[in-house]
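For reference, the structure I am asking about is given below.
One protein chain is absent from this view; the other protein chains keep their places.
Let's look at subunit A:
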Amino acid sequence: MSQTVEAAPAPAPSEPSNRVRLGLSNRILARPEVGALVAAIIIFIFFLILAPSFRSAESFFTVLYQSSVIGIVAVGVGLLMIGGEFDLSAGVIVYTAGLFASMFCWYFGINLWVGAILSLVFCLLIGFLNGYLVMRTGIPSFLITLGTFFVLQGANLGVTKLVTKTVSTLDVSKIAGFDSLGKVFSSSFKIGSVTVWTSVLWWILFVGIAAWTLQRTRVGNWIFAVGGNPDSARAVGVPVVRTKIGLFMVVSFLGWFVGMHQLFRFNTLQAGGGVGNEFLYIIAAVVGGTLLTGGFGNAIGVAIGAFIFGMTSLGIIYAGWDPNWFKAFLGVMLLLAVLVNLYVKRMATARKVG
């Protein structure tokens, strides 16, 4: 992170003969996830030294679990941000998904699988609507999804109050389908004394798919292009509208997934949950090297960003500090990450000779 690079001299004439291959250190530094990786290692060592209870395998997997719950949606948000858009409704849609499924099945007394699938359709529809409105109107996604955020937040509370007369849903664990859904979305197994939640495995899977898609598929190429320069992308035949709407739908799909996890882990949900998490996803993505303006970043970086979140949120507790400081720490991380990103972007696009 604190690597010093010699100041580039004035840009020389761009003859090929004047071009030099960048040094290895510069090329590694230009990768989006490197800043986050360095930060993650520093924070890890920091807590290893200061928090004795941080040192066990159990707590490591608890950290991983904590990271996965944020990390799954953060992957989608990261892709969307590389594609040049924001989604502020990503935090509440998690609870919208869970509330929808649980109350629908409770009210009509049907199998939870039906509710889960209908909830998925509903979430994809919200994602589509977000994307469609952004692309159709040209209004920045920040505003459109801020609108959806408030609509969903209000609707979550309002509808829950109407159906259950309280601000939380009723226990769904007696409804048919609960056990099989629980196995898919929220189960855990033991390796020795360590509890491994399957959400961690899902997280790794989603990160893997996202990383492959970004670096090695046509769609990934399009995502970078629509984030980096949508006009150019459209001019060479990239379907910009479809790509961006698809990204919004990926975010809402992953939101639904975590919503299902929350529902089948805790059986009941608080209607006001999820508010503020949208910023955690964005922080994970930015700390992971995603450029706020789009066109740059990668999925591994976002995963590291989420892992940093998991480490700090639990590390502070393991160290026995006042957890109220956690948000302040996150803020500092974000600022540092933004500075590193700015620097990296300059390095990556500056012409360097000599």
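Operating definition for what follows: a contact is a pair of C-beta atoms (placed from the backbone, for glycine too) under 8 Å apart; a residue touches a chain by one contact, two chains touch by 3 or more; residues count from 1.
Simple rule for what comes next: contacts and distances are computed from a predicted model.
One subunit of the complex is not drawn; among "NADH-quinone oxidoreductase subunit F", "Ribulose bisphosphate carboxylase large chain", "ATP-binding cassette domain-containing protein" or "AMP-dependent synthetase and ligase", its UniProt record names it "ATP-binding cassette domain-containing protein". Residue A:N221 is the one among A:S53, A:N111, A:N221 or A:N267 that touches the chain not shown.
Listed for subunit A, the residues touching the missing chain in the whole complex are 14, 16, 19-22, 209, 212-213, 216-222, 224-225, 228-229, 231-239, 291, 295-296, 345, 348-352.
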